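Here's the structure, in structure tokens; my notes come after.
Removed from the display is one protein chain of the complex; every other protein chain stays in position.
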Amino acid sequence: MSGGSNDMPPSRSEIVQQIMAAKVGNGLRWTDVAEALETSKEWAAAACLGQMTMAAEQADAAVELFGLPAEASAVLQVPPSRGSLDQAVPSDPLIYRFYEVVSVYGTTLKELIHEEFGDGIMSAIDFRMNLEREPDPAGDRVRITMSGKFLPYRTY
Amino acid sequence: MSGGSNDMPPSRSEIVQQIMAAKVGNGLRWTDVAEALETSKEWAAAACLGQMTMAAEQADAAVELFGLPAEASAVLQVPPSRGSLDQAVPSDPLIYRFYEVVSVYGTTLKELIHEEFGDGIMSAIDFRMNLEREPDPAGDRVRITMSGKFLPYRTY
Amino acid sequence: MSGGSNDMPPSRSEIVQQIMAAKVGNGLRWTDVAEALETSKEWAAAACLGQMTMAAEQADAAVELFGLPAEASAVLQVPPSRGSLDQAVPSDPLIYRFYEVVSVYGTTLKELIHEEFGDGIMSAIDFRMNLEREPDPAGDRVRITMSGKFLPYRTY
Amino acid sequence: MSGGSNDMPPSRSEIVQQIMAAKVGNGLRWTDVAEALETSKEWAAAACLGQMTMAAEQADAAVELFGLPAEASAVLQVPPSRGSLDQAVPSDPLIYRFYEVVSVYGTTLKELIHEEFGDGIMSAIDFRMNLEREPDPAGDRVRITMSGKFLPYRTY
Amino acid sequence: MSGGSNDMPPSRSEIVQQIMAAKVGNGLRWTDVAEALETSKEWAAAACLGQMTMAAEQADAAVELFGLPAEASAVLQVPPSRGSLDQAVPSDPLIYRFYEVVSVYGTTLKELIHEEFGDGIMSAIDFRMNLEREPDPAGDRVRITMSGKFLPYRTY
Amino acid sequence: MSGGSNDMPPSRSEIVQQIMAAKVGNGLRWTDVAEALETSKEWAAAACLGQMTMAAEQADAAVELFGLPAEASAVLQVPPSRGSLDQAVPSDPLIYRFYEVVSVYGTTLKELIHEEFGDGIMSAIDFRMNLEREPDPAGDRVRITMSGKFLPYRTY
Amino acid sequence: MSGGSNDMPPSRSEIVQQIMAAKVGNGLRWTDVAEALETSKEWAAAACLGQMTMAAEQADAAVELFGLPAEASAVLQVPPSRGSLDQAVPSDPLIYRFYEVVSVYGTTLKELIHEEFGDGIMSAIDFRMNLEREPDPAGDRVRITMSGKFLPYRTY
Amino acid sequence: MSGGSNDMPPSRSEIVQQIMAAKVGNGLRWTDVAEALETSKEWAAAACLGQMTMAAEQADAAVELFGLPAEASAVLQVPPSRGSLDQAVPSDPLIYRFYEVVSVYGTTLKELIHEEFGDGIMSAIDFRMNLEREPDPAGDRVRITMSGKFLPYRTY
Amino acid sequence: MSGGSNDMPPSRSEIVQQIMAAKVGNGLRWTDVAEALETSKEWAAAACLGQMTMAAEQADAAVELFGLPAEASAVLQVPPSRGSLDQAVPSDPLIYRFYEVVSVYGTTLKELIHEEFGDGIMSAIDFRMNLEREPDPAGDRVRITMSGKFLPYRTY
Partner (left out) sequence: MSGGSNDMPPSRSEIVQQIMAAKVGNGLRWTDVAEALETSKEWAAAACLGQMTMAAEQADAAVELFGLPAEASAVLQVPPSRGSLDQAVPSDPLIYRFYEVVSVYGTTLKELIHEEFGDGIMSAIDFRMNLEREPDPAGDRVRITMSGKFLPYRTY
């Protein structure tokens, strides 16, 4: 098994680390990455963080943009094992605040979606997200717009 | 201790149950409730589900709208012990999808907010939320807009 | 608050208990229930166990079939808070075996679905299930067929 | 202890990683793998993912197909320590949907199996599974058929 | 909903409590119970503790032996939701020792069963157990004999 | 700290891995190992899996039988940190079945031991175990006999 | 099932609550209780808190001392389901300190017992405990002496 | 960053491993270690296992006694991150028995300390422990004496 | 057991509920309560919330102030089972922020205390706390001052 581990392509988490290091080292912004991948900054960041599957051209563009080893392209085209939290309840305060929104507003979201659409869910797969700055004299705000297809439960 | 438990005002969770029963029984919609409480449907639902503190007039309006016992008004004006999930990872599929969004997009949200605003968080307290139907020929979509004040970490 | 708890409609879990008791007491089978609700035995059982939302006629039929109090009909038409397990890892051996199938075959299902359909998931909402006896000389078998819509992840 | 770790055969998880890398690198499909192992695509994938024990010829075929070190054959013939989930509640959305099916339909499956077969379980050992595409004008579906021997509890 | 809860049959856990109280009150031994149910003391105890399904005559015999309400008979004939532990790791020292045996000897049992039988498991369904006193001059011992059918994994 | 890690003796888990590799590589059976260690196959397997402390001659015999580095002998004579499960609820199906036996029969074992012996426990330390094949025309069975000293609680 | 719950003897936890209330109400000390039960204050407290099994005379003495209902005597003579913590990690600061001692000194205790006695454990069953005040000019101390029989692991 | 990891001093857990290996290799007993560190065997073992902070002379003595690299001395003088358990509920049977004592006797210790001293705790910091052999014709016993300062809660 | 539960004094959690209801109903402030109990508002609130032990006069004052049943006085003088969180990680956002401070600053507090005082801890028993408003033109602030006795670890 000589050279065993050398023959192995880099793992996705190694590639994510290399991408983040190259991004910091080269002073790239997510909008730059989005442009190179011809997609939104939200999807681009998610894909570079190992949560989305790149198309072949996107993966090749990422290899070039971040100076990744050539084998990384194939890895980036494989559907990832998703989930970016290291614990059921995230410890990072920024991420925790979103968990808190789910905790405090979970039943509210359930009530309002059922009232408007009937029994079913908002898809987290047929889903897109947009994050922007909302200027405010009392201090700028983060505005996040989520759009997910409503999927109804049906009787069968 | 005669009459002890009878002297006790209803607990918040009992009031929430009574509100939900009255809402179903009287065919009220959250927009009706919002109108009675002179607020948004999102805040109104959260307050009726025990996650927000009502002002005196709102609490009185809720007592009248839902036919609650008079003592309920004082209870609804006390800041609640928040958190509507029964488990760290929610089991209801509708609520789980939001947990999944946090799980899949948590690090993405962190990256994008830090890039746009620097180190800090989106407040879940100075926060508002709006949920609406987004018509789509391929199936209508749930659109949720969240707006939270950016709070920077500062050196001291 | 006189009569308070008497005014409360029965909770869904109380109704589920009453349904199960009436079903045992009257010797009803799930196929009988399915016929009364004009649906499949799988959906009928899930609905009676508090996991699906009944249409008005179904709820009324259930009230009659199981001799439930009249107020139960409205409750059965409200989307439930889903999840029938009492622990993350279920203790009942019959239910555990299905958890074990997910544990042992989880990554296999992921591989095969991605290979056949690309990146995405099998919906658990636009989903139906069928359970039947598969006669076998070496001992009859349980055959379960699940059908869920494939939902692709998309770039945005 | 010179050369200690070099003398160690590769661990099963290292072999699984090598198999997955070779599969991606060589553009192999699970049906190709199944043919080489003279078995179904479901069992072949599960075995390559470290969840099933290969027979000697299958293990040798796998070594050849994926270009594994010769020592891997013996490892693939040892019964594995099964379980492919990294957490009690899986975070990957595709795998989670199956967990959700167990959560929502767990008590339904229990009811229907007991009604049809009496007290007992569906075996997850004397078990086979088949996954196929179900064409549907409203969007193709994933159809999964599970077949497990019914095992009755007996009085003793 | 007048009389609602009065119409409900007793729950299995209430029946278990009644059985245990009657057993203590009447000075019955498990061998007496086994005789009345025409089965072993091991199965009889498990059934009375809510872990096994009684046949009709057994349930009627239990009702008579323990002076249970007549409705209890039907409940005892329904397959129970099994699992007698209140936590994943049991706190009672007697029960914990068995958990410790699984913890310390788990991999040993796996090795020895695979060596003797090949890949598969010992069934916990087609299973019987016997507990007896093993006289020993250094202090009597508890001897437990478990017998479970070997179920092989098979390629498909 | 030159050569630091080279000076370290192998850890117990490294030795366990080497033993298992050598056992597979040399086609040894646990009965062979038991003979070499002059003990039972159950104790021999548990000791080789890192759960029991070997006597000096046994450790030397293990070093020879499995071709371990000389330093391994001292390590095998140190009482191990016991526990072979990687989670509170084991995921491997073979080991889980024993956990299930504890879960389903835990209170039964408590009742029967207390009835026969009074208040106390079955020792898991002054304990021995035997596993053998029980031929059965309906399929051979695994028979496990456990014998543990009864230890009474005493008033003081 | 008329009078059902009235026929039930009090549960052990109800009896524990009654004992504690009577003890506070009557200003009894544990040494008084120990005298009445003819045992140590440590064992007496543990028994009254539901962790030990009383002999018949002790149970009768407890019924008289605390003014318990007559049925309580039989309940106190049944071996309890032991474990007084409500969580794996106890929240009460006094009890937590003992958990902390196990956490900080756990491996130390293991080392010292193995060095002095060889491989084995200190029994928590054949065990007695004594708690007393240790006068100290710098502030009095709690002195706890535990004595448990050493139980050796043996080869078989 | 050439030589990066070589420049790092050894971590405390690496030093603990080296100490344990040297102790086994050189046949040292904890009483020998205690003598070299001029302290008790209990404190010496805890310090060597990474749970206590050594004074400079003790750290130097440990470096000499166990043949540690010179840099280890500074590390041993830094207050450690304490806690020697790898899980909330320890799996090793010897350590578990102490957890069981806390579980079974936790409320008893609380009662007796409050009765003797009033509201407060036994310190686990201003604490010492002694372990010795208690000869007993029925089998020698482990005797552990713990002494912790009583700390009262005070009104303020 | 006639009148059994009526004879029971109110539990501490029932008294806490009654206190909170009376406080809301009578418009009392914590400073009023502190005055009545002749203590600080911080200690008074903690005691009324079931986390501190009242002296006899304080308990009597509380009974009068809140109109509690007379038996409540004795209960309030018993040391409570402390811990006000319902989960290891608190869900209420206000309380969670303090958990977050421990999470983010835990190792910082450890470093600074060890640097200033040497190895040891800040007592949470010999502890007092003060909360006040800190006026600030950019928005008033919550200022919390904690003072706990330093307790050193000592060699023995």
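Going in written order, the chains are labelled A, B, C, D, E, F, G, H and I, and every chain counts its residues from 1.
Note that in this section a residue touches a chain if its C-beta (ideal position, glycine included) is under 8 Å from a C-beta of that chain, and two chains touch if they have at least 3 such contacts.
If you're wondering where the values come from, they're calculated on a predicted model, not measured in any experiment.
Chemist: Which is it among I:Ala56, I:Ala70 or I:Ala88 that touches the chain not included here?
Modeler: Of the listed residues, the one touching the omitted chain is I:Ala88.
Chemist: Any idea which of G:Glu14, G:Glu100 or G:Asp119 touches the chain not displayed?
Modeler: G:Glu100
Chemist: When the complex is taken as a whole, what residues of chain I touch the one chain not shown?
Modeler: Interface with the chain not displayed, on the chain I side: 29-30, 41-42, 45-46, 49, 51, 82-85, 88-90, 92-95, 97-117, 120-124, 127, 129, 131-134, 136, 138-151.
Chemist: For chain H, which residues reach the chain that was dropped from this view?
Modeler: Spelled out for chain H, the touching residues are 1, 4, 7-9, 11, 74-75, 78-79, 81-83, 85, 88, 124-125.
Chemist: Against the chain that's been left off, what residues of chain G make contact? List them.
Modeler: Touching the missing chain: residues 89, 91, 93, 96, 100, 103-104.
Methods note: only the chains that are shown with their structure count from here on.
Chemist: Using direct touches as single steps, what is the fewest number of steps from chain D over to chain G?
Modeler: The least step count works out to 2.
Chemist: Report the chain pair from E-G, G-H or F-G that duplicates the C-D interface, where duplication means over half of the contact pairs agree by residue number.
Modeler: The pair repeating the interface of C-D is G-H.
Chemist: For the interfaces D-E and E-H, which has the higher count of C-beta pairs in contact?
Modeler: Ranking D-E and E-H by C-beta contacts puts D-E first.
Chemist: Just the number, please: Cα centre separation of chain C and chain F in whole Å.
Modeler: So the centre of chain C lies 42 Å away from the centre of chain F.
Chemist: How many angstrom lie between the CA centroids of chain B and chain C, rounded to a whole number?
Modeler: 28
Chemist: Could you tell me which residues belong to chain D and also touch two or more other chains?
Modeler: 42, 79, 81-83, 85, 88-89, 91-94, 100, 103-104, 110, 114, 120-121, 123-125, 151
Chemist: Once the touch criterion is applied, which pairs of chains come out as touching?
Modeler: A-B, A-C, A-D, A-I, B-C, B-D, B-I, C-D, C-E, C-F, D-E, D-F, E-F, E-G, E-H, F-G, F-H, G-H, G-I, H-I
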